[in-house]
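With one protein chain held back, the other chains of the complex are shown just where they sit.
Per-chain residue numbering starts at 1, and chain names A, B and C are given in the order in which the chains are listed.
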Amino acid sequence: MSKKVYPNAKAALDGLLSDGMMIMAGGFGLCAIPENLILALRDSGVKNLTVVSNNCGVDDFGLGILLQTRQIKKMISSYVGENATFAKQFLDGELELEFNPQGTLAERCRAGGAGIPAFFTKTGVGTVVAEGKETREFNGEAYIMETALVAELSIVKAWKGDKNGNLVYRRTARNFNPPMATAGRVTIAEVEELVEVGQLDPNHIHTPGIYVNRIIQGARYEKRIERRTVRK
Amino acid sequence: MSKKVYPNAKAALDGLLSDGMMIMAGGFGLCAIPENLILALRDSGVKNLTVVSNNCGVDDFGLGILLQTRQIKKMISSYVGENATFAKQFLDGELELEFNPQGTLAERCRAGGAGIPAFFTKTGVGTVVAEGKETREFNGEAYIMETALVAELSIVKAWKGDKNGNLVYRRTARNFNPPMATAGRVTIAEVEELVEVGQLDPNHIHTPGIYVNRIIQGARYEKRIERRTVRK
Amino acid sequence: MPWTLEQMCRLAAAELKDGYYVNLGIGMPTEVANYIPDGVSVTLQSENGMLGMGPFPSENEVDADLINAGKQTISELPESVYFDSAESFAMIRGGHIDMSILGALQVAGNGDLANWMIPGKMVKGMGGAMDLVAGVKRVVVLMEHNAKDGSAKLVKSCSLPLTGKAVVDLVITDLGVFEIDQKGMKLIEKAPDISVDEIKKRTEAPFTH
Partner (left out) sequence: MPWTLEQMCRLAAAELKDGYYVNLGIGMPTEVANYIPDGVSVTLQSENGMLGMGPFPSENEVDADLINAGKQTISELPESVYFDSAESFAMIRGGHIDMSILGALQVAGNGDLANWMIPGKMVKGMGGAMDLVAGVKRVVVLMEHNAKDGSAKLVKSCSLPLTGKAVVDLVITDLGVFEIDQKGMKLIEKAPDISVDEIKKRTEAPFTH
């Protein structure tokens, strides 16, 4: 089963990339993004990507790197306010954008992994988000139907992982990584620390290894902080 | 916040019961059932209950106790094969029964807690389970629509819990308890060990206390084993 | 005399009840945490995956793995709990959060809320705002009564793209506190020495009082 372990990000991506594909990337802001896999995606030169990610990094870090190289064709996100490159490419018409409410985005990924092609939610009723979507009443309240997201590739970042692909996250660095790990036809995880099978508490695995096809220990983590705020 | 802690099962149920109500009860077989709360339900004399639970205990333990006292009017379950009292009352027409596939049952509870009134699943397409339900195609495959379950009261059993209602489960004793804990308008948890806030690892809480309104340390746990099988 | 920001925050804080689970929006709503009355214990939710959000950290506590929904570094409390984004929004959508306090661009007399987008300006995205207003039990808006150009923010009908329809329960501005229900908007408290007439003049939405 340790066939899941790859030596580095480049090797882990081998054979999985094609222009125009859809990739999900975990993380919230710059917190717990798959830093090493994003760099390897840049180096691969893969183009015209549709990327599902809550945010799009900043100009020179995270997914922003793939904007600079113009490898992204379309983003499916909930918030992209931190990125000037994004604003420019979007206003220039070079970049497509689909906004999803954050909870709807998370649930669409969860549904994709769970074999649920569509679900109903109150979120977005009566807003631009509801346009073109089926609306239906349940118990006298209006809901809209949202569909599942399944990506050809999901890249996620965890704190610790074992050689079977079991993952554990730390603090708020969990965020979108677990639902996205379930929703990739292939999922690659990068971890700060790769351990032997049996070293993680079986009661406290956040992402069971069944969802993870390939795993690497990241070469290096910058873990950049977007807004450093401290108590006076 | 320690206002969530009650001295015993009887006190925890105080003011919440009414004849004809719907109650969800966690557990799988006899594993991790809310033993103390079931006994207190028996003693309360509440009648005509609709009970959502994967199974219905055995004749003299678990929910079987409430069958013996004829307090249950209807079961929503996936498997009730272990219970002769059940068979008798059902064949006598005293007991209503709604079978749900086990995964559909779990997902209906999860949906109830997550504000999702309905979802689509492949499970049960073309079977008796699909009767009367909407069928729809997504990507050329047929799915049926299932609706959420929300109970007036959920009773669950965990291993450890803290005074804010945060819960941790042990081994396969997790089962239906977490999704059901989210789907009660009121949820009561009983635990083997009640600890102070801060004693559970915040990265490894299975049920966040926000879902738990009342919590007790169970007076006594029999933890009966249904099928004791050992290696020769 | 219009209320100060601090007074507005105190009014919002007075809406919090002991034991509440609360989500505070970015900006002024975040400040409300500093004015929670003694004897009232609330748990703050951060929609990126945390209950029991602590204050900004000391220098040596700063942790890249511990941020709030505004991407600011924060700290852990004894009661903190972490979870993923799907679980976080299951909690929000499922009605388990008691109150959300949010800023707004416009609120209509029927409770429609616009707070995520100004057409013509760069779109940043709605983040979790649509989920919060759809799912949270009670939605309180905390905002200046008028926009910088003096235009009304309490309007007959929102001209800006909506965040949610009929979702606002209470609006606290520097001039007054307005309750919104199915019958419409009602002024229930006003800042000292501010007349109802003045409020009417500066409000487009009809309201009772």
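Quick note on the criterion: contacts are C-beta pairs under 8 Å (C-beta built on N, C-alpha and C of every residue); 3 or more make two chains touch, one makes a residue touch a chain.
This structure is a prediction, so every number in the text was calculated from the model and none was measured.
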Shown chains touched by the chain that is not drawn here: A, B
Sole residue of B:S18, B:N48 or B:T172 that reaches the chain not shown, by the stated touch rule: B:T172
Touch criterion as defined above, residue of B:A32, B:A148, B:L194 or B:I210 at the omitted chain: B:A32
Contact set of subunit A toward the excluded chain (per top definition): 1, 3, 110, 112-116, 164, 166, 182, 197-198, 202-203, 205, 208-211
Touching residues on subunit B - with respect to the absent chain: 28-32, 54, 77-82, 87, 90-91, 97, 99, 101-107, 109-110, 121-129, 159, 169-179, 206, 223-231
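The working rule: only the chains that are shown with their structure count from here on.
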Per Cα centroids, the chain farthest from subunit A: B
Chain pair showing more contacts of the two, A-C and B-C: A-C
Averaged-CA centre spacing for the pair subunit B and subunit A, given as whole angstrom: 33
Rounded Å distance between subunit A and subunit C, as computed from the means of their C-alpha atoms: 28
Subunit B and subunit C, separation of their C-alpha mean positions in angstrom: 35
Shared-contact residues (touching 2 or more other chains) in subunit A: 107, 121-122, 169-171
Per-residue overlap in subunit C, given as positions that touch at least 2 other chains: 76, 82-83, 89-90, 92-93, 135
